[in-house]
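One structure below.
Removed: one protein chain of the complex. Kept in place: all other protein chains.
So, subunit A:
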Amino acid sequence: MASMTQESQGSKKIFHYAPGSLLSVADLSVADVSAILTVTTRLEQMPHAQRVALLAGRRIALLFYESSTRTRTSFELAAKSLGATTTLVSDKSSSIEKGESLKDTGLTLRALGAECVILRHPSSGAPFVLARETGLPVLNAGDGMHEHPSQALLDARTMLMRLPGRNAAKANAKSLDGVTVVITGDILHSRVARSNALLLPQLGAKVLLCGPEQLLPETALGLGSGVEIVRDFDAALRRSQVAMMLRIQKERLAGLELDLADYIARYQLNGERLAAQAPDALVMHPGPMIRGLEIAGDVADGPNSAIELQVSNGLSVRSALLLRALNAGGFESVTV
């Protein structure tokens, strides 16, 4: 438990997680975001031989309790591109299936030499449990309906790369000044929406949340002052420079009645709507997409789409996060 301490302030406990952990974007200052983006750019420009030495001999565990393509592969490739050894533990082929607790699984990974754990988990808050119980740096690769902080960072980088006059290699509180981002769809169940709604206003953006009441309760306003709810997608789109579309998470709807035809009519981003309301808007989607539902295929593949860039930015940003988690290379010197 080297790096974790606990102190009690009145009736509230404050935990100090291992440095380099990323559990929520709320843990990041603008300076942290800037450092991560700088290292991301630097790593992309670094010669392979130099890059692969940065985490040579280091051990990273990927602990995935949920299936994932983009996040898992990009974390894994990121680790390997830095020379680290990775191991993947999934709930389907491990002692988790036999009922082993998250704490014990984490302690086992630590005993086997894992220096950092990347966790994807269906329960909100699971990365906090793992970080508390193991004292290891933990990277939250998506926890339940809570957050997906690395996704928000790669989304910010994508915006900074694609929107005119921005700098993707560093960030400050004004980096996204004048930018309005509409996040549309199943906000209630979306960890991507939460992380973006917390991060983007820190960089100066305005975030509009859009969707029907069942998928976007008024309680979402509690995310902060940079967030506004707009029910009319056309109106929201007209105000926006970025349209981030979200998948309807049918697996989490449990009991909610949703008329899909009506949803498509009101909230789908299709070519006609985009051309009419925001012809220049950047189109984003964290995936997986359901073409023909929240987004039309031609828009996903069209010139406004930054969806593939998001995926490749995932690899780069996650490389920087791994370097930061292991404080190797070291993270700070790479920023120079």
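What we mean here is this: a residue touches a chain if its C-beta (ideal position, glycine included) is under 8 Å from a C-beta of that chain, and two chains touch if they have at least 3 such contacts; residues count from 1.
Heads up, the rule we're going with is that contacts and distances are computed from a predicted model.
Chemist: According to its UniProt record, what is the protein name of the omitted chain, chosen from "Protein translocase subunit SecD", "RNA polymerase ECF family sigma subunit", "ABC transporter permease" or "Dihydroorotase"?
Modeler: Looking only at the record, the undisplayed chain corresponds to "Dihydroorotase".
Chemist: May I ask which residue of A:Q50, A:S101 or A:N167 touches the chain that does not appear here?
Modeler: A:S101
Chemist: Using the document's definition of touch, tell me which of A:G57, A:G113, A:P217 or A:G271 contacts the absent chain.
Modeler: A:P217
Chemist: With the full complex in mind, choose from A:L63, A:L109, A:A126 or A:A300 the residue touching the hidden chain.
Modeler: A:A126
Chemist: By the contact definition given up top, give the residues of subunit A that touch the hidden chain.
Modeler: 7-15, 23, 101-103, 121, 123-126, 128-129, 133, 143-147, 188, 191, 194, 217, 219-223, 254-255
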